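Taking it in order: structure first as structure tokens, then the write-up.
For this depiction, one protein chain was excluded, whereas all remaining protein chains were kept in their positions.
Moving on to subunit A:
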Amino acid sequence: MASNLPPKPTLEHSTAASGGLAHEHHERPRGIWRWLLTTNHKEIGTLYLVFSLVMFFIGGIFALVVRAELFQPGLQLVQPEFFNQMTTMHGLIMVFGAVMPSFVGLANWMVPLQVGAPDMALPRLNNFSFWLLPVAFTLLLSTLLMPGGGPDFGWTFYAPLSTTYAPPSTTFFILSLHMAGISSILGAINIIATILNLRAPGMRLMDMPLFVWTWLITAFLLIAVMPILAGVITMMLMDINFGTSFFNAAGGGDPVLFQHLFWFFGHPEVYIMILPAFGIVSAIIPTFARKPLFGYASMVYATASIAILSFLVWAHHMFVVGLPLVAELFFMFTTMLIAIPTGVKVFNWIATLFRGSITFETAMLFALSFVVLFTIGGFSGLMLAIAPADFQYHDTYFVVAHFHYVLVPGAIFAVMAGVYYWLPKWTGHYPDERLGRWHFWMSVIGVNLTFFPMHFSGLAGMPRRIPDYALQFADFNMVSSVGAFMFGVSQLLFVWGVIKCVRGGEKAPAKAWEGAEDLEWSVPSPAPLHTFETPPEFTPITH
């Protein structure tokens, strides 16, 4: 393109496995500066993952405050006002601070490696996307210390609870969410540009690993709906500070408008938090079943169908708000349609396992439990989709059980599976299997102890987001709280396992797992800072 090209440094790599040593490097910044100034996708990926782990623990502690209060009926530990702040902040931190950034972290690390790209398409923008997050979440957490306390209206921040009746700190909450949203949009643009533009020569779209495919679709969803979130919180900001009437019927607006806008963002957001998980599981199961993924193309089409349907189902969150009947029916049926592509996926995972030569490494354990437990969450979602039944389930612990099943043993187990799977590539060492198995079994038991009883207390009518409950729910709640603490404590094993793996352990070769076929296994373990500076030759494997 440019007419006056200067002589370029000659690149001597020709194989995919070459590191970046021959590149003429400037003195790289050290210490904290290395992380602040970096443009490297692997370092930024690490930053994302560490950040999301920290947020996971902060959000987890908030959840444990909630569970500690609910251990017994009556008010023991916290005031209702603070309880509300804890439920709200738990949700916000987990959704925007833990789950989403963890997937972006994995995308940062793995997408360039899986498509054979030298880095992300826009490396500086990548760093900006990350560093917005610590700033945003510092501001968000600081609201807890402000007069009137932090956000206390639930993570869905329905108006007028979040406008007319909200604490003064809500404005700060809105501004911090704006920053997190900018981060997500820019991050998604980067990922989409990387996937569309930086694939190795010869890699067609239908040759891409499923994790890349799911992230391509996720990035599209992010760019489509994060601006809607920005719009709705901007309207909130104006209702609070400038006297507008968007969500105020007295001025001709409508609080229900808030819910429509929020869930038009919120439902695709739910799939933003699960599609990359599908991608991770679709990488791990074939590896440890030592068989190619069953139904690759149908996996891609199923993912795309889920993404399209996600724009047509939002009002199933609002069945009891007083929608016209035709809307209840429309959203009920579209929601049930989602079961079809999701069923295709679950079928394909199971068909991949069929007659496979299966081994049960920690990554595989998490991936298999994902398939089972996510499916439970999917089925309870199908129950919730039935509009007349939802009148009973709405705002009960049944809903809490449902979305925690898809988010904890769903999204978070998939992230952990991904971490155990790719740790050899990142650190050059295998994770400690014994420790990993302890972590897995403690987690899987803890998660089910916590959330399975919630189905029953919810069906019996226990409302969510209330610090006290009727006596007949006491046993279920006690079990949930014990499970929650068990799950929480067992995550320390995860941290220990990761630190141990970073510091040492059994050395991993380039192809760390026998059945792993994707491009990332062609570079050395640990992956050198710069990979694929010259694009690798890609030979499609037949799916």
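Methods note: a contact is a pair of C-beta atoms (placed from the backbone, for glycine too) under 8 Å apart; a residue touches a chain by one contact, two chains touch by 3 or more; residues count from 1.
Basically, contacts and distances are computed from a predicted model.
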item	value
Listed names "cytochrome-c oxidase", "PssE/Cps14G family polysaccharide biosynthesis glycosyltransferase", "NADH-quinone oxidoreductase subunit I" or "ABC transporter permease", matching UniProt entry of the absent chain	"cytochrome-c oxidase"
Identified contact with the non-displayed chain, of A:L125, A:M383, A:A474 or A:V502	A:L125
Listed residues A:L49, A:A63, A:V111 or A:L139, member touching the removed chain	A:L139
Absent-chain contact - pick from A:M226, A:V270, A:I284 or A:M299	A:M226
Residue among A:Q79, A:N197, A:Q392 or A:Q472 touching the omitted chain	A:N197
Where the missing chain touches subunit A, by residue	1-6, 8, 11, 13, 25-26, 28-29, 36-40, 117-119, 121-128, 130-132, 134-136, 138-139, 168-169, 171-172, 175-176, 178-179, 182, 185, 188-190, 192-194, 196-201, 223-228, 230-232, 234-235, 237-238, 241-246, 249-254, 256-257, 260-261, 264, 322, 324-325, 530, 533-535
